[in-house]
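Notes follow once the structure below has been shown.
Let's look at chain A:
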Amino acid sequence: MKFKVLIVEDSKASREFISAAVESISGLEVISTSSGFEALKLLPRHRFDLIITDINMPDINGLELISFVKQSPHYRDTPLFIVTTEGREKDRDRGLALGAAEYLVKPFSPASLEGLVRRYLKLA
Partner candidate 1 sequence: MNQAGKALAEFVAESTEIVDVLGKELLVLDQQRGQEPDPDLLNGIFRSAHSLKGLAALFGQEGIATLAHHAEDLLDRLRLGKLSLDDGVLDMLIESLDVFQGMLAQAAREEFSPSMAMRLKELVARLDGVGSAEAAGEEDPLDRLDLEPQVRAVFTEYEEHRLRENVRRGVALWRIRAPFDLSDFDTGLTELNVRLKPLGEVVSTLPSSEPGGATGIAFDLIFGAKVSAEELEAKLQGTPAQIFALKVRPATGAAEPMGSVAPPPAKKGGAREEEASRTRASTADGQESGSRMEQALEDSRAEGGSMSDSSVVSSPHTLSEPPVRTLMLSEDGPPRGPRTEESLRSLTQTVRVDIGRLDALMNTVGELLLIKANLQRMAEAARQQQEVATAASRQYGQELARETRQLERKLDALQQGLLEARMVPVGQVFDKLARLVRRIAREEGKEIDFIISGGEVELDKLIVEELSDPLMHIIRNAIDHGVESPETRLANGKSRRARVSLRAEQKGNHVFIEVSDDGAGIDELLVREMALKRGLITEVQAREMNRRELLNLIFLPGFSTARKVSTLSGRGVGLDVVKNNIGNLSGIIDVWSERGQGTSFHLTLPVTLAIIRALLVGVSGRTYAVPLNSVLEILSVTPGDIRTVERREVLDVRGEHTLPLVRMARLFGHPERNSGRHFVVVAGLAQERLGIVVDELQGQQDIVVNSLGGRLQGVRGISGATDLGNRRTVLVLDVGALLEEAGSLDRRRA
Partner candidate 2 sequence: MPSAPGLLSLLTVPALSVLLDTFFYRPDEDIGFLEELVAGTDATSSPLPEESPEEYLAFRLEGEFYAVPIHGVREIVKVPPLTEVPRAAPNLLGVVYLRGEVLPVYDIKVKLRLTDKASLVAGPDAPEPPRSARIIVVQTADGLAGIWVDSVSEVVRLRPSMLELDVPGVVGGERDCVVGLGRRNKQLFILLDIWQALA
């Protein structure tokens, strides 16, 4: 069975960059969206094995998404990564406090993301 990864990022180019890095791992299916709202809708429709989210988004912020996931009995065990940029340490720390598993600071290499994904999905 394929692992499913949800990517939430409002910048198209960033989203494609992250998707490409994750998709390069065989056996993964990526579903990506530009909005937090859309992510909330996608959650019950799939059984995600990993969620990667941006913090600053126009509708709901990434922290709110993390909080929602971590409070929900259905999704709370799904590991969550935060994608953030340099200088937003406060928001990053809050994300970690809310239960995010890892964070990535842009710019990051596709290899480092790939390593994290493999570790959390227990892929060789």
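What we mean here is this: contacts are C-beta pairs under 8 Å (C-beta built on N, C-alpha and C of every residue); 3 or more make two chains touch, one makes a residue touch a chain; residues count from 1.
Behind the choice of candidates: all candidates are chains of the complex that A comes from, given by their letters.
Every value quoted in this text rests on a predicted model; they were computed, and no experiment measured them.
Engineer: Candidates 1 or 2: which touches chain A in this complex?
Structural biologist: Per the touch definition, chain A is in contact with 1.
Engineer: Spell out the part of chain A that touches candidate 1 in their complex, as residue ranges.
Structural biologist: It is residues 10-14, 16-17, 34-35, 37-38, 40-41, 44, 55-56, 58-61, 63-68, 71-74, 85-88, 90-91, 94, 97-98, 106-107 of chain A that touch candidate 1.
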